[in-house]
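The structure that follows is given in the form of structure tokens.
Showing just some of the chains, left in place.
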Amino acid sequence: MGRIITFGEILLCLSAPGAARLKQSKILEIDFGGAEANVAVSLAQFEEEVSFVSRLPENDMSAQAKMSLKSFGVDVKPILKGGNRMGLYYYENGAVYRSGKVIYDRDFSSMATIAPGMVDWDKVFEGADWFHWTGISPALSESAYYTTLEALKEAKFRGITISGDYNYRSNLWNWGKGHTEVMPELLQYCDIMSGIHPDVDIVKEGLSDALFEQAGEEMLGQYPNCKMVVFTSRGSVSASHNLWSGALYDGGKVYRSKQYNLTHIVDRVGTGDAFMAGLIYGLRNLKDKQEAVEFATASSALKHFIPGDQNICTIEEVHKLVYEDQRGLISR
Amino acid sequence: MGRIITFGEILLCLSAPGAARLKQSKILEIDFGGAEANVAVSLAQFEEEVSFVSRLPENDMSAQAKMSLKSFGVDVKPILKGGNRMGLYYYENGAVYRSGKVIYDRDFSSMATIAPGMVDWDKVFEGADWFHWTGISPALSESAYYTTLEALKEAKFRGITISGDYNYRSNLWNWGKGHTEVMPELLQYCDIMSGIHPDVDIVKEGLSDALFEQAGEEMLGQYPNCKMVVFTSRGSVSASHNLWSGALYDGGKVYRSKQYNLTHIVDRVGTGDAFMAGLIYGLRNLKDKQEAVEFATASSALKHFIPGDQNICTIEEVHKLVYEDQRGLISR
Amino acid sequence: MGRIITFGEILLCLSAPGAARLKQSKILEIDFGGAEANVAVSLAQFEEEVSFVSRLPENDMSAQAKMSLKSFGVDVKPILKGGNRMGLYYYENGAVYRSGKVIYDRDFSSMATIAPGMVDWDKVFEGADWFHWTGISPALSESAYYTTLEALKEAKFRGITISGDYNYRSNLWNWGKGHTEVMPELLQYCDIMSGIHPDVDIVKEGLSDALFEQAGEEMLGQYPNCKMVVFTSRGSVSASHNLWSGALYDGGKVYRSKQYNLTHIVDRVGTGDAFMAGLIYGLRNLKDKQEAVEFATASSALKHFIPGDQNICTIEEVHKLVYEDQRGLISR
């Protein structure tokens, strides 16, 4: 099997420890996040060969970011050096009625100032057969949007499978155009995409296959190249207690995962990325779409109990949750 | 609107971190607490002008206490310098079946040795229109009791609105008289007071308006100056899981808040003070008593998820909980 | 009453803090564990006179282990000096669907190389009337098995009451013989032993006295010296939420404790040891078997909310949970 390429921004994540608030904390814990980097890290834990394409300035913080990616086994050679600053965000974990909080400080970052022509796509895509991107990259800046478009064209031209995650962030998209103007053009390159979730109250109402079929059909109608639409369904009882399941529609059938009852959430950030990584792994390695969606959902369920942005669980741990033990027995 | 004055003791709070026990912890986290200081801090977060009247020795720990109050925007100029020690308490957080624990070491503190005549009430009450006190101050010592009485008379004389929190602590009141001998005299100065909660098992039984009406009537009958009685209703499933709601009786009607299901409590200390601060803010700024009691209850519900004694949430966060989102969605 | 002797290995426990994973944590917290040391520590908190028999090398880590035991009031004089290394384990706390994890590194430890003849049993058992051992010691090595056998014979010879905990660990027992070959011989010396739990799904099905009677009868039939069989019943909803109760069968009657609903578990390690310590205390000091099993179960329920291997709760705290307050109210 070939190499997987993800493209996007990696951010310095500075979090208040435990239940502390950003306003009161005197130390911040360092982690690194960003949707596409998270997908790359999780795939590397699943023993895929993954390269991450991005742009970073040269200083000790970006050095630590690359060291972190390398430690997880992600190839960082395609990361361009340049620009003046590394994007970052401050993070405060929520608890029950107190919402979690992300404060972005990513304007003017090295990745926001990436431009078409900078990346050597021939070299990046050598040996690759899968490309993953998200709606965050075109939201950063006009030049980042054009570079995303360039990447998609280059991937499509080489016959590489493309997965995309809509990942709408309302506080980005400040460079002139809105997501509804830009995303449709980009999404038409996708083979697999995340779908817009049916608007239901998951905690109170049920979810039916029909809902997903309808939502999926709409997407497939709009994007004829697309073969599959995936959905994650989160029901929020509180910041500490969610319901979580996944679904996949392939134009023919709806594949639904088990629903997980996430009762004492440790860290919600990166769970959508964990799902996408699990799905990509599943579609490439498991025997069918049902197994893939179960793997993706279990993998992202586990991420809720791992601090930090990245899902560092292994194939064995995910399989154990799907097939063996949902009771969290101590392994010794 | 005028300035709010709170009067009482601020304590150094030394807590074992996380779930550690005091017996086993090798470090203690510093915070500052005390019912009236907590009310002052919360009101300052709600953008009220607040001054805190107290007495502290001159050393680095009291300096840090004052720095903390100033950082929250509380005016500390009325704090007297004098006496030999700052009161303190050790705190161990509970979890489920393990009770939380407070070990007081506040005897002979600078505040316990305050005496009538020390405070320049003319200066303190200049521009003030609200005074808040609690039953902890008269419990500290005979001279603290007389100083509390002096404060109440001075406030009443100036036509200032007075709110009082009974706040009975059985391990204080060691100076000779008991609370039943002393408190009635003090409470008669109150316009608003916390009421004695109806004796029901909140987890198993329901709460009715009639119960609050009956309890409130009894108080209003005893204290004819008093215009409102407020109640917080806690149902303890365990140290980590409580039910929480608030009520207000004004002689005519019972106003009840929503009930909150506090499922993964972070820190219970200071939640009653958070309620009083929210109530004072609500009565002064919101459109009616119903809104005030909702604000007070939501504010104190949030405090359960903030570590430390003080409720550092903002007006916007409280309104969001009351009117928008009880699901703790990440804000980004 | 006489002194209690426990015999076994004390291990250095190195845990990732909070919810961190071993793979990602840059610091480890030091604690000391091991079933028999845990029982000794808990009994010392219950004000029993306890001595711990073991073998440790001479270095700063074993020095700290002994300092820890001494701080809890356990007599460490019977600990032999010798061998080359202290056994240890790495520990990662679980959360909900993520299982806790123990990685043992205890091969070739000083305790694994203990041998018959090393311990001066005359001196150890002077003034003793109770001996506690577990199935971990004979699992360590052939010589540790023979030393356990020696201990049991020496205890029996002196008419000392013997309690044993089966404590099967599948990843030990690598020295040649399996537990089914070795344990029956050792168990026949026991007056009290832990029983093999009836195979039911505690979360979904009920537990009946009949089940315990049947399981207990089987054990008593096989080990005629044995007078009592005890059971702990854990129902795992998730790594963070368990149901927990205890039972005792004395050949005549089944004594069952209340069931505890452990909803936000802090640390599960050492809860079985906490039960055995509570039981030994209860049988020696309380008025009947029912009280003993209630004490044992409440004591081990509390342990779930105390970080570290050892149950440092007091008699008063256990009694409070049994007889007064299961709601975890703050004590101040």
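Quick notes on this structure:
In this document, chain identifiers A, B and C correspond to the written order of the chains, with residue numbering beginning at 1 in each.
FYI, contacts are C-beta pairs under 8 Å (C-beta built on N, C-alpha and C of every residue); 3 or more make two chains touch, one makes a residue touch a chain.
None of these values were measured; they are calculated from a predicted model.
In this structure file the homo-oligomer totals 6 copies of one chain sequence, with 3 depicted.
Just so it is clear, only the chains that are shown with their structure count from here on.
Two copies of one chain, subunit B and subunit C, touch each other, and the residues they use overlap weakly: the shared fraction of interface numbers falls below half. To fit its Cα atoms onto subunit B, subunit A must turn through 120 degrees, a value rounded to the nearest 5.
Residue positions of subunit C with contacts to 2 or more other chains are 18, 264. Partner subunit B is touched in their complex by these residues of subunit A: 18-21, 23-24, 94-104, 169, 171, 236-241, 264, 268-269.
Residue ranges of subunit B in contact with subunit A, taken from their complex: 18, 260, 262-264, 266-267, 301-302, 304-308, 312-313, 317, 320-321, 325-332.
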